[in-house]
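Okay, structure first, notes after.
Note that one protein chain is taken out, while the other chains of the complex remain in position.
Up next, chain A:
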Amino acid sequence: MQSPTNGVSTPKDFSSARRSIQFQNTGFPQIGLASARRHTPFHHAPSKRRIPQTSPLSETVDPLKIALLLSKQWTLYSVTPMHKFSYTNLKEYARLLSAHICAEKQKGLAVEVGTELNVKATFSPLPGLKGREQDPGSILIQVLAKPQFSAAGAQDRIVWSGCFCCTFADEDTLDLLTSETLLCLPLFLVNGAEALTAMVGTWFQKAFDCSFSNLPISSRDLAWMAAMWTGYEAHEHITATEFIFSVPIEPHMDISYAIHPEDIKALWSNIHKGQDEVLAEEVDLLFQCLYTHFFRHFKIHLSATHLVKVSTSVASAHCDGKVKFLSKEYLLQVLGYLTELAINNIQY
């Protein structure tokens, strides 16, 4: 895959407009199912990305709910559009999902017999957790369990949480992906036991005819994230920027490369020129500089290794598709990038 030479930007690139319209012009037969909309199977890596602008999150979303998202390790999944999902039926969904989980647990297949049978699922809308007005609102799902032998009135424990969201999604792409009864919330964040993830996932598959797949993050995307996040001015929990490179040798070896946040910020501000967008060349240059520096000291070419993890004051991300949000201020921007990855992932 190559990036286009003329450097047209925006995610619009990776999916052409409705093909069927093109087809009518060129006279390709449209018969039956093939006439359904299609998109090109390959999308090009964009050569520049916009820095999303947004109002502070705390004004629109309950800070307690936001706190639930922060400082936890989330596993990323991409979800194909959901059929007939409605924001007005969340209560009913919660009831059915709870019943489903209980039924699954009692099947005798679940190993932990007799524990955590009193589970309850809740759906809560996070309408404010969106980048633009037209983004569909996010949904937070929690599975609560009553601890055994607990005193009456004790608080339920959150054993699993998941969050469907869609921030800064490109409108045309969304339009292409969905229809009247299909709702696209492409990014699904999960924190909790895998068995529960499977149960919730299965229920969603049955109820809304959607499919979940793991969402790994490529080295290239990690590099983009690192660069973009360096540009964000975090005000709390400032930590060192750390990269982990995996060396392709046996036995397995990792190189950790930590940089003082001020230093990398200074480097980035020298490289980065534009106001509201980041160019691919700038990202390349940033890593070029880091590699050169590293080579001067250790005589190791980092360019021959794989970037597997990035952590900054804003967030940390691992190539396996694991993410931790550290900054409330830039939560939406981070989610925006992840949404883009998720959308790419469901355009098979």
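By definition in this document, a contact is a pair of C-beta atoms (placed from the backbone, for glycine too) under 8 Å apart; a residue touches a chain by one contact, two chains touch by 3 or more; residues count from 1.
Just so it is clear, contacts and distances are computed from a predicted model.
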| item | value |
| --- | --- |
| Name of the absent chain as recorded in UniProt (options "DNA replication complex GINS protein PSF1", "GPI transamidase component PIG-T", "Centromere protein I" or "All-trans retinoic acid-induced differentiation factor-like isoform X1") | "Centromere protein I" |
| Selected residue (touches chain absent from view) among A:53, A:106, A:269 or A:292 | A:106 |
| Of A:51, A:70, A:94 or A:182, the residue in touch with the unshown chain | A:182 |
| Given A:144, A:195, A:238 or A:300, the one touching the chain that is not displayed | A:195 |
| Among A:134, A:211 or A:292, residue touching the chain not depicted | A:211 |
| Chain not shown, touching residues in chain A | 26-29, 31-34, 36-38, 40-42, 80-81, 83-84, 86, 89, 92, 96, 106, 108-114, 177-182, 195, 198-199, 201-202, 205-207, 209-213, 346, 348 |
